[in-house]
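Only one protein chain is missing; all other protein chains are in place.
By letter and in written order, the chains are A and B; residue numbering begins at 1 in each of them.
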Amino acid sequence: MGRIGAFLRLGLTLCALVLIATPAPAQHGRDVPPGAATGAPSGANPTAQAVTEEQLFREMRKLEGRVTIPDSKAAILQQPQGRDYRAFHEGVLPWIGGIVVLGMLVALIAFYLYRGRITLEGVEETGVKITRFNAFERFTHWMTAVSFIVLALTGLNYVFGKRLLFPLLGPDAFASWSQWAKYAHNAFAWPFMIGLALMIVMWIKDNLPQRGDGTWLRQFGGFMSGRHPPAGRFNAGQKLIFWAVALGGLALAASGLVMLFPFTTFDINGMQIAQYVHGIAGMLLTAVIIAHIYIGTLGMEGAYNAMGTGEVDLGWAKTHHSLWVSSQQRRAERGTPLGRRAGAQMGR
Amino acid sequence: MMVIGIAAIAAVLVAIVTGFVFRAEQRPVYEAQPMPSVRVGDPGHNLVGPDWSGLGRPGGSEGGAAQE
Partner (left out) sequence: MARMKFLCDADRCIECNACVTACKNEHEVPWGINRRRVITLNDGRPGERSVSMACMHCTDAPCAAVCPVDCFYTTADAVVLHSKELCIGCGYCFYACPFGAPQYPNVGNFGSRGKMDKCTYCAGGPAPDNSEAEFAAYGRNRLAEGKLPLCAEMCSTKSLLAGDGEIIAQIYRTRVLQRGYGTSAWGWQTAYRETIAI
């Protein structure tokens, strides 16, 4: 053993001498000078084949390796897409939200100041009521609507909360509010999705595009002129609202479900995309719903009753949804069962 | 008008119930993503098994495999 040790010491000394004799490389350290003790007899230096960060970035979108942790997310060494996510969440999304939501409010205020409330002028009130929406339809609408209000407000808190509310509430109060807002957002998503599904099933038939829709849209529904183009159960504007809610709501539901169960379906890049979809769809739909709320309450006299009590004046219905009233009347004449107050009212 | 109230209450109820259901289903990371050798359970149930005597009694110690 002593002789082997002596040989080893001799070998090491020789190597050291060689190293000292070799001029130290002053350039960027990829070139290994000949004679340096790297130990590979073939002359190939395995360390020179080592990957560098830049090389990996050029070849892969994310740098991933192997870990002994069961959580596969831990194997990601670097994901540069986080930078894009940060830019989106702190730059793009607040701008989109601000422009779209505030812009809608400004547009509605301007419209109200210019046109005012659309009154009943031109409508001959008959005093006779016709059922526009039954109890189940109204229940579904209101359950979805209440859920949406909660979701919109809590959702906007994720983006604008720290900019607008934090300075007013201070860190602890704002964090508590945000915590409950998060729970509320996660929880009210479910009644929203249930209501959305029911609404789509209930109303898709009446919202399919029909012949008068083009005319209605071109006349802008008569909002400015005061004339009333004919419309079915839902006019073209309402159909646009339906489809915005249906498609936007489905996008929100899908991306929202992805986020409610993180990393079960997608990896980190998929989750980031779900955030993009959810944020943009949410902002756009919020703006659309603001307009919908406006027209259904303040914007048009007589409109609220449709979803509030379910009964609208027959004259109002004839003016705004003439084709629907005539088809209802035809059904009544053919002997379809009438509503409770028979004679004075036609049921659905 | 009553329908609106009922709908609001229904929304809140669905929200609360789903919240409770999912909270009950939630697992900590070490339970949801365990490694095969990790003990995931109450103290007192060890990895080796009930028999520590090492005497290899039939049906004894070696049967105590790790809890999967």
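By our rule, a contact is a pair of C-beta atoms (placed from the backbone, for glycine too) under 8 Å apart; a residue touches a chain by one contact, two chains touch by 3 or more.
Remember, predicted model here, so these are calculated numbers, not experimental data.
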Residue among A:78, A:119, A:225 or A:327 touching the omitted chain: A:78
Positions on subunit B where the hidden chain makes contact: 19, 22-23, 25-33, 38
Missing-chain contacts mapped onto subunit A: 24-26, 28-33, 36, 45-54, 56, 63-69, 71, 73-80, 82-83, 85-86, 89-90, 157-159, 161-162, 166, 171-172, 174-175, 178-179, 182-183, 186, 259-263, 268, 271-272, 275
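Criterion: only the chains that are shown with their structure count from here on.
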Inter-centroid spacing, subunit B versus subunit A (mean Cα positions, whole Å): 33
Complex contact set, residues of subunit B against subunit A: 1, 3-4, 6-8, 10-11, 14-16, 18-19, 29, 33-35
Subunit B contact footprint on subunit A (complex, rising order): 70-71, 135, 138-143, 145-147, 150, 183-184, 186-188, 190-192, 194-195, 308-310
